[in-house]
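Just passing along the structure, written as structure tokens.
Every protein chain of the complex appears in place save one, which is left out.
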Amino acid sequence: MENIIHFEDYQVGQARKTPGRTVTEADIVFHAGHSGDFYPHHVDCEFCKTQPFGQRIAHGTLTFLFAVGLQANFGRVAGHVEGYHRLRFIKPVFIGDTLTARLTVLQKNSDGGSEGTVTEKCETINQKDDLVFVMEQTLRVRRRERENSGPSKHPGRKG
Amino acid sequence: MENIIHFEDYQVGQARKTPGRTVTEADIVFHAGHSGDFYPHHVDCEFCKTQPFGQRIAHGTLTFLFAVGLQANFGRVAGHVEGYHRLRFIKPVFIGDTLTARLTVLQKNSDGGSEGTVTEKCETINQKDDLVFVMEQTLRVRRRERENSGPSKHPGRKG
Amino acid sequence: MENIIHFEDYQVGQARKTPGRTVTEADIVFHAGHSGDFYPHHVDCEFCKTQPFGQRIAHGTLTFLFAVGLQANFGRVAGHVEGYHRLRFIKPVFIGDTLTARLTVLQKNSDGGSEGTVTEKCETINQKDDLVFVMEQTLRVRRRERENSGPSKHPGRKG
Amino acid sequence: MENIIHFEDYQVGQARKTPGRTVTEADIVFHAGHSGDFYPHHVDCEFCKTQPFGQRIAHGTLTFLFAVGLQANFGRVAGHVEGYHRLRFIKPVFIGDTLTARLTVLQKNSDGGSEGTVTEKCETINQKDDLVFVMEQTLRVRRRERENSGPSKHPGRKG
Amino acid sequence: MENIIHFEDYQVGQARKTPGRTVTEADIVFHAGHSGDFYPHHVDCEFCKTQPFGQRIAHGTLTFLFAVGLQANFGRVAGHVEGYHRLRFIKPVFIGDTLTARLTVLQKNSDGGSEGTVTEKCETINQKDDLVFVMEQTLRVRRRERENSGPSKHPGRKG
Partner (left out) sequence: MENIIHFEDYQVGQARKTPGRTVTEADIVFHAGHSGDFYPHHVDCEFCKTQPFGQRIAHGTLTFLFAVGLQANFGRVAGHVEGYHRLRFIKPVFIGDTLTARLTVLQKNSDGGSEGTVTEKCETINQKDDLVFVMEQTLRVRRRERENSGPSKHPGRKG
């Protein structure tokens, strides 16, 4: 019953949306400790009151991580991430915001081998439908028909 | 005695290296739980034995996070990250690898205002001096001379 | 001064109550990441607003874990858990609820050896004295008098 | 593309297996801190050397949690857990063991309403195919055909 | 059955030992993230190889924290810590070391009120019985006989 996504499952122009996840204070505290980034923008309420945004904001890397992680809850891609591109932080993300990633297939290419390349736009939106973060991601994904013809020679990495 | 890095402190071509940090099993377990990405490449030793890399590998997002977090331990930039670009995962990162980020200033631009834009290459290397991950980062950084002339009007976000 | 509970210390019908512990947002975030269960009932505030319970609820496994963990803060049982039975989730547990476990000895049996079997009802109640979770637990517990007659031959597992 | 499992998807006798997950030292440390259970069986190597199992063992509650959590990575059940039954810890689980849950549908019942009850056996096995933990779980699961006929009146809890 | 320790329970010269706890790599990773202390002595294996101790060492604050935390697993003191004194880090603590705290009552004073002051030496030893850390701690502890005469007026803080 597990949902494995193969190269054939991607259609250019097709869009889908991940489940949502609320950014909590605990996530920001964890993220500071996990990354080692204790900038006062994330961990010092008093400093934040003196800033235009007025309250603690999520690390940009946390927003990125949620955008990627939400996809992993979605169905397993038979492949790996080759790269992320043009990451842009559009609006601040606050404690209590709920993020969802909207994925649109921009391009798919295949040289006829057992894998192909898929490029997707990943737009992260909050509960007000504001775009807070956008990037593109390039995946190497295996074809379904080659799955049963022996172990993949290039299972590669996964992002 | 805190070390604040301003626009004037960046010189094109200048390179510096962050301290190192070892990727532990605990980091990968933590990262899976923080991101929600439990792909077997990261959490299932038995699956990994059947793969070419033969052992668990770090999430690409973990390598990225360490590359960014190591910079935060380094001195505080008077500004924020506008974007990351061309993230490429070159080699797998294993448990026990020690990562360091090597930063090189590629470009700096200023329109004469209180801030300027700095573009850096960020190369993440392991203990064997192998390049495992590379990206570019664009920062908006305040000038030192404007620091004392009242509160910044655009303190903006921080990545 | 450590408090070790032996087979002789249990009396059928005897009841006791553990200290309390408040379920926090951080506990739910941890629990999602520890278990890998990111169902929107636990991590998506916007989804929860569309549901009858109206807000995030604790994982059933979190309530169970607190019920067991609170007992471990209580005094150490000279034995191990053989099994848990008839776990029933009666009412939802919300962020801010304070849980306490009420234990009642239902049965104790001994075949005359160095250990006996104890069955307890474990009722978990919140700050309004509502029963939120109930189960039974079966323990194998060593007798006190056998403690000093050499190392236990069957120290067994502990739940 | 998200995989939602409805009442109609269950067939009595049908079996499936979750992905695997390796129990790490970090998981046990985390579990002790999350539950508050610091029994020496889990956190004291020197004590464990004096015991028949000779090394630290996973908390029974950790094994249970992995068994439940692995199912959440699998596809989302349109329903909630009503109860767990007859939890039995068969063999100790050690650091480095990789656990998988094998689910078998034992029974399904429906009173003709929008939901039905499903009972499954959940067997947790390690990398040597040893059964380490077994239980039964009872789920309330919505029918697919009723999904589009307005918001569910009893979305209930989720375990 | 909970074990509450009162002023009357302390005897000058009396010694007791807490359960043990093994310092794991995960504990050090957590501690770095919790405290924000990412000195290479704790998180950079390659740096540590160039140092006389040759491997990662636990933060001094981690050793202190374990010494205090192990006491909390022991029985609850009816009081709070007023201060810690003369903390001295005698030997490095490595990953895999198992720590135990040995407590000796040095002094107890009472002005006849509902509380008294207790001073204890706390010696932290590893599995080779080497003293790795030593300190003194001063507690304010309630008398047992006053427990039932209404709510304490000065329950104070707890360390």
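Per-chain numbering from 1; labels A, B, C, D and E assigned in written order.
Rule of thumb we're sticking to: a contact is a pair of C-beta atoms (placed from the backbone, for glycine too) under 8 Å apart; a residue touches a chain by one contact, two chains touch by 3 or more.
Remember, it's a predicted structure, so these values are computed and weren't measured experimentally.
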Can you list the shown chains that the omitted chain is in contact with?
A, B, C, D, E
Residue in contact with the excluded chain [from D:38, D:66, D:84 or D:133]
D:38
So one chain is hidden, and I want to know which residue out of E:16, E:76, E:108 or E:121 touches that hidden chain in the complete assembly.
E:76
Touch rule applied to subunit B and the missing chain gives residues 1-3, 5, 9, 16, 19, 73-75
For subunit E, which residues lie in contact with the unshown chain of the complex?
21, 27, 30-31, 34-39, 41-42, 50-53, 57, 59-61, 64-66, 68-70, 72-73, 76, 80-89, 92, 151, 153-155, 157-159
Spell out, residue by residue, where the missing chain touches subunit C.
19-22, 24-27, 29-30, 73, 96, 98, 127
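Please note the rule applied: only the chains that are shown with their structure count from here on.
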Considering only mean CA positions as chain centres, point out the chain farthest from subunit C.
B
Distance between subunit C and subunit E based on Cα centroids, please, to the nearest Å.
27
So the centre of each chain is just the mean of its C-alpha atoms; given that, what is the distance between subunit B and subunit C in Å?
43
What positions in subunit B touch 2 or more of the other chains?
21, 24-27, 29-30, 34, 36, 38, 73
